[in-house]
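Note that one protein chain is taken out, while the other chains of the complex remain in position.
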Amino acid sequence: MTHATQTLDQMRPPFPAETGSGVYSKKLGMWVFLASDVMFFTALIGSYIILRFGMSTPWAKPGAVLNVPLTGVNTFLLICSSVAMVKAYAAIADGKKYFLRKVPGKTLQDGGLKFWLLVTILCGAAFVSIQVVEYIKLIGEGFTPAGYREGSLLAEHAAADPIKYGLGVAGMYGSTFFTMTGFHGFHVTCGVISMLYLYFTKVLPEKYSPQDYAGIEIIGLYWHFVDLVWIILFTIVYLI
Amino acid sequence: MTTPTTTHVRPNYMLIWLYLFVMTIAEVLLAFELPVSRNLKLILLLILALWKAMLVALFFMHLKFERWRLRIIFIVPLPLAAILITAAIMEKVF
Partner (left out) sequence: MTHVAHAKPGAHGGGDAHHAPMSFWQKYIFSTDHKIIGIQFLFVSLFFLLVGGLLAMQIRWQLGFPGKPMPGGSILPQTMAPGGVILPEYYIQLVTMHGTFMVFFAIMPLLVGVYANFLIPLKIGAHDMAFPRINMWSFWLALLAGLIMFAGFFVPDGAPRAGWTMYAPLSARPDLSGVGVAQKLWSVSIVVLGLSSVMGSVNYITTVINHRAPGMTWFRIPLSVWALFITAILGVLALPVLQGAAIMLLFDQSLGTHFFDPVAGGQALLWQHLFWFFGHPEVYILILPAMGMVSEIIANGSRKPIFGYHSMVFAIIGIAFLGWIVWGHHMFMSGMNPTLGSTFMVSTLLIAVPSAIKVFNWMGTMWRGNLRFHVPMLNAVGFVSMFTIGGLSGIFMAATPVDIPLHDTQFIVAHIHYVLFGGSLFALFGAITFWYPKMFGRMMSEPLGKVHFWLTFITYNMTFFPMHIIGMGGQMRRIYDPTIYDFLKPQQPLNVFISYSAFALFAVQLLFAFNFLWSLKFGKKAPQNPWDDNGLEWSLPNPAPHGNWEKTPNVYRGPYEFSSPEAEARGTDFLPQSLKLPTDHDPLPAPLPATH
């Protein structure tokens, strides 16, 4: 079989079929799964919107409890990881399996799949780490899923300035914050672990090629989705 | 399973990254610095967030270049989410 016909055959689903979706099954499956994940976050984020809208007393002011600058940096990291992911996808689509390569006429070295995917993983891992540190700090200050812990620093601040700290609704603030960001963080962690697995089993041994890089494409879809959810979360949790 | 080779012009991913970065800065500034009314702030922030989300979906997830059959999969949950949230929010109005 020539290379061309082998490529054509590999592009089909496993056997002759009706046109269907026009994309290979793993990609279709990932999109369907992402639709289900949208509904999962709908339940969590929707509850936040419903509860906050239904409050008679106002929420804490943005930035009063949460560290917006730090989370802004975190958001930047996640966006960077997202662009690194799509660069990784573009790299393998062009057959660039290498790490870095000097391109004549250009000052910066050209990154291949191994480089860009590593950047993605590192940025993603950094995001999770920063979020863990943020959680530890918040809980230490007294911000828990149940609200402002009695006797904590935060409780004192809140007692002094109940409007700024939304004292009346602290319980809901804590509940919704930790649930939404916690499950988002869980999704990021799963993504990082999956990418690490792919990195060591398939990327480093150069098993991906421009004819077959499905794994990169579908983990990329998942990763961009996670970034997308964070874009929404950052705005409605930290900035409003 | 393989990916079909792309025949469309690949978007400039770094440019999209720059847009996202600038819009994020704009959001933070809007939220903390600009003296606009609360409701206007809310609407503008939501628009910015949704715009960023759309950029990621259309360009990074390549939805702009996929056929409608695939786009519809991602679109379908959105009205459902809107229906649930709208209905439950009406409890407050009541």
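Per-chain numbering from 1; labels A and B assigned in written order.
In this section, contacts are C-beta pairs under 8 Å (C-beta built on N, C-alpha and C of every residue); 3 or more make two chains touch, one makes a residue touch a chain.
Note that the coordinates shown come from a computational prediction; the quantities given were computed from them, not determined experimentally.
The hidden chain makes contact, of the residues A:44, A:70, A:122 or A:240, with A:44.
Seen across the whole complex, the unshown chain contacts subunit A at 8-9, 11-26, 28-29, 32-33, 35-37, 39-44, 46-47, 50-51, 54-55, 144-147, 168-169, 171-172, 174-176, 178-179, 183. Take subunit B: the residues that touch the chain left off the picture are 4-8, 62, 65-67, 76-77, 80, 83-84, 87-88, 90-91, 93-94.
FYI, only the chains that are shown with their structure count from here on.
The centroid of the Cα atoms in subunit A and the matching centroid in subunit B are 14 Å apart.
The residues of subunit A lying in touch with subunit B in their complex are 7, 10-11, 21-28, 31-32, 34-35, 38-39, 42, 46, 49-50, 53-54, 62-63, 68, 72, 75-76, 79-80, 82-83, 85-87, 90, 93, 210-214, 217, 220-221, 224-225, 227-228, 231-232, 234-236, 239-240. Put simply, subunit B touches subunit A in their complex at residues 1-6, 10, 13-14, 16-17, 20-21, 24, 27-28, 30-32, 41-42, 45-46, 48-50, 52-53, 56-57, 59-61, 66-67, 69-70, 73-74, 76-78, 80-81, 84-85, 88-89, 91-92.
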